[in-house]
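Subset of chains shown; positions unchanged.
Chain lettering (A and B) follows the sequence in which the chains are written, and residue indices restart at 1 in each chain.
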Amino acid sequence: MLLTVVIGISLLALISAQQVPGNVAFTAAITEDRTVNAGNTIVFNTVLNNIGTGYDPITGVFTAPRGGVYTIAFNAVTQANSKVYVDLVHNDVYQVSAYGSSGWGSYATASTTLNLRLKKGDRVVIKARHTAYLYAEPKEIYATFTGFLVGLV
Amino acid sequence: MLLTVVIGISLLALISAQQVPGNVAFTAAITEDRTVNAGNTIVFNTVLNNIGTGYDPITGVFTAPRGGVYTIAFNAVTQANSKVYVDLVHNDVYQVSAYGSSGWGSYATASTTLNLRLKKGDRVVIKARHTAYLYAEPKEIYATFTGFLVGLV
């Protein structure tokens, strides 16, 4: 009888240690033209979803609610005759960039996707390297910041 | 003895409630130049994989076989001197766009990646906002529609 309970508790512990990925996922977007000065964090103010509430739409910062491997993706379209040149930064440490440069009357896409190993509380942001001219309208959403937990390690 | 069985059954219930993500995943592609009129759904007719059979290559519609958080990605390259300007639509509700515009003799990439929280039976499609000129050949596949379950919530 005691053994039964011990085995039961052990199994419960095993199961909860093996929590299912996907309980952290967010996508935030920009819905109006935005010019972000060099060095500033891009604040994606419209939240499409924010499971785990790791993303803060006031600051633009994603704070990992738990440790694990996350996939992070950024997409944007420049305004005409301008650039989007941004850095993805993990706890103030540069990781990768995305770049788009458009001609007159044209627009260009900037995008990147990568995995990051985050500890609980780690912060991820998208920062403008140079002045970033992000094109957007309420029904023309191109600039998105997306992340999701893909596994525990 | 009865307790043993009760604990066993409870644990089995817990385990099956915690089904493993990834049993829904698809990538479909276009393998020949395609012009899609404004307002029409883009039908990615070549299925690279379709685990869970949520994607329908006849209609271009992905129907979630189960509820959860999905990541959806779209990529395409325009034909020369033309545009790809598309919307990602969830149950007839606009979500985000992707845009690429190319000059003479050139080609441009359009791409987007986002998370969506879908209920079982929810539909996701890529629609042409304006006439979309998608470049493709059998061994030059750029236009892809990809989705996968990242978690249950």
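Here is the rule we use: a contact is a pair of C-beta atoms (placed from the backbone, for glycine too) under 8 Å apart; a residue touches a chain by one contact, two chains touch by 3 or more.
In this text the structure is predicted, and so the values were computed from the model without any measurement.
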Whole-complex copies, counting every chain including the 2 in place: 3
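Here is the rule we go by: only the chains that are shown with their structure count from here on.
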Distance between chain centroids, defined by C-alpha means - chain A, chain B (Å): 19
Contact set on chain B toward chain A in their complex: 3-4, 7, 11, 14-15, 18-21, 68-69, 71, 73, 94-101, 103, 108-117, 149-153
Of chain A, residues touching chain B in the complex: 1, 4-5, 7-8, 11-12, 15, 18, 20-27, 29, 48-49, 51, 71, 73, 75, 77, 103, 106-109, 111, 113, 139-142, 144, 146, 148-150
